[in-house]
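All protein chains but one are shown in place.
As written, the chains take the letters A and B, and residue 1 is the first residue of each chain.
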C-alpha cells in the first residue's frame, strides 16, 4: 500500500503546487486568509469559505471524473442540479420530511443519470449529444416542478444540509469530502476503477476481455446524476429555495474544468478523483483571490479561460509530442495513442 | 426529386407546417402577417448565429462561444458609441473583424493543437463573456440617431405586419449561407470534413484552411448577430444571451442537421428556428401555459430528431449490407 500512496502523491503533485500557489496568492492579497474563528458553534474564515463555496463543483466533479474516464462527458449536471433542488423543495413544501425530500431528490438524479446512461450505452449516441438533450430540457422540467417561481422553504432539516454544521464544520464541506473520499476509496478498493479506465482506453479490448461495458457505462452516468442531485440539494438548502433558472447554471463547465485541471485526460483512461477535487478547490481559490484582492469579479471568467487554455495546451497531444521530441534522448517509443489510423466511416463500429 | 438524405429536412418542414396549422386552428390570429413578421424580428439574432452553427455542426464540430460573442459584441458597440464619436458603421466593421478573428483563432487552435472543439470553444465562451464583463458589467444603453434610422426601416405588409430590417438581415444571411454551403467548393469541403476528416484529407481537402474558415464564419456571424441584437434591444449587456448557443444547436438539430456532422441543410435550420419561435408564440397566445414548456418541448423535439437520425443511420447501414450491385448495367 505504501507504494500506491507514493504513486498518488506523485500523481497529484502538480495540482498541489497550483493549489499552493493559488492559496499563497490569497494570503498575499489578504494576510488573514488562513485565520479561522470558532463562533456560535461554527467555524468561520476565508479558507472555510473556499471549502464551502466549492462544494457544488466538488460534488459534480466526482461523477464527472468517472464519466470522463470512460471517454464520455455529462453536460446535463447543471440541469439535473436544478431538477433535484426543485424536487427536494417541492417535497418539503408539500409537508414531507427532509429525509424524504433528500431521497426524492437523489432518486430524480438517479433517473436522470440512468436516462443519459441508456442513451450512451444502449442507443450508442455520442455522450455530448446524448446529455445535451437533458441540458436543454432539464431546466424546463425543473421549472415545471417549481411552477416557475423560486420555491422557498423553511424546513430546518433540509436547510441544515446546506447551511448547517457538523461538529462546527459546515455540512456541505463534510458531505463533499466524505463522498469524495468514499467514491475515491470505493473505485480503488473494488475493481471498478480499473474496469472504468479499461473501457475509457480501449472499449473493444475491454469487451473482448469479458468486461460488461454497457452496464458499467450506465452506472457511471447514474453516479454522475446522483452527485449532481446532491449538489442540487445543497445549493437549494443554502439559499433556502429552489431556483430552477439559476441553480447550477454553468456549473457543468466548472466541473469539467475541475476534472481537466485535475490532470485527467478528456480522451478517457487513467483518472484520479482526488486530483479532480483539488482542481475544484483550485478554481474556488482563484475565485477567492479575485474576490479578496478587490479586483473586479468580471476578470474571473477571463482568468478561467486563460487557465483552461494553458492546461489544454499542456495536455494537447501535439504539444506533448513536441515536448517528447525536445528531450528525444529517452529510449521509450513515442506516445502513439492517437495513432493516425485512417477513418473511413463517420461512425465508429460499436458492435 | 426526393432523396433519402432529404428525409430529416422533410420531417422538419412537415413539423413546421403541422405546428403552424395547429396553432392557426386554435388561434386564427397566429396566421396574420403581424405574427409572421414578429417571428422574423424576434428570432433574427438567433437565426443568424444558427447559420454559423450549421456550418460548424456540418463539419462535425461544435461552437459553445457564440452566446458570449453576441453579448461581447453588444457591449463593445455600446461602449464604443458611448465613449467615442465613431460612426456605428465603423464600429460594426470593427466588431465583425474582431469576432471573425476570434473565431479563426479558435479554429486554428482546434486544428493545429488537435484539441476537441467542445473544450476550445468552451474556453472561448469564458474569454468572450469575460471580455464583455471587463468592458462593462452594467447594461449600457445605445442612443445614436443612426440606430434610430436603422430601427425605423421596415416594410409594412397587408394585415399590419412590420417586416423590419433585422429580420431581412437574417433572411439574407440564410440565403447567402445556403449558397456558400451548397454551391461553393468551401461549402463542399465543410461537408467532406463532416463525413470524415481522414478521408477528406486523402481526397485532397485542405483541412487547416477549412477548419479555420468554418470557425471564422461562426465567429463572424455571432458578431453580426450581436449587431442585430443591439439593434433589437438598443443596449449592450454582458449578461445577455446566456445559453443562446444551446438554442442555436437545438435549432440546427431540429432543422434536420446531423449532430455528428456531414448531413444537413442551411434551409433546414431556418425552419428549426421558426418551429422554436412558433412554440414560444403559441405559449404566449395560450396564456395559461407556462414559459418553461418551451424548453421541455424543444428538448423533446431535440431528442426526437436525434433518434430519427440514429434510426436513419441504422437503416442505411442495414440496407448497405443487403445491397448488391443491382445498379450496374453492362
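We adopt the following convention: contacts are C-beta pairs under 8 Å (C-beta built on N, C-alpha and C of every residue); 3 or more make two chains touch, one makes a residue touch a chain.
Here is the rule we use: contacts and distances are computed from a predicted model.
Protein name for the hidden chain, per its UniProt entry and selected from "Rhodocoxin reductase", "ATP-binding cassette domain-containing protein", "Inner-membrane translocator" or "Cytochrome B561": "ATP-binding cassette domain-containing protein". The omitted chain makes contact with just one of the residues A:75, A:159 or A:211: A:211. Shown as candidates are A:48, A:93 or A:192; the residue that touches the absent chain is A:192. Across B:52, B:124, B:194 or B:236, the single residue that touches the chain missing here is B:194. For chain B, the residues touching the chain absent from view are 1, 3-5, 179, 182-185, 187-189, 191-192, 194-196, 199-200, 202-205, 261-263, 316, 320-321, 323-330. In the full complex, chain A touches the hidden chain at residues 1, 4, 7, 189-192, 194-195, 197-198, 201-202, 204-212, 269-270, 332-333, 336-337, 339, 341-342, 344-346.
We adopt the following convention: only the chains that are shown with their structure count from here on.
Each chain gets one centre point, the mean of its Cα atoms, and the points for chain A and chain B are 30 Å apart. Those residues of chain B whose C-beta lies close enough to touch chain A in the complex are 60, 62, 109, 112-116, 118-120, 122-127, 129-131, 133-134, 137, 194-199, 202, 238, 242, 246, 249-250, 259-262, 290-300, 302-303, 306-307, 310, 313.
On chain A, the positions that touch chain B within their shared complex are 73, 123-126, 128-130, 132-144, 147-148, 244, 249, 253, 256, 260, 266, 296-306, 308-309, 312-313, 316-319, 338, 340, 342-347.
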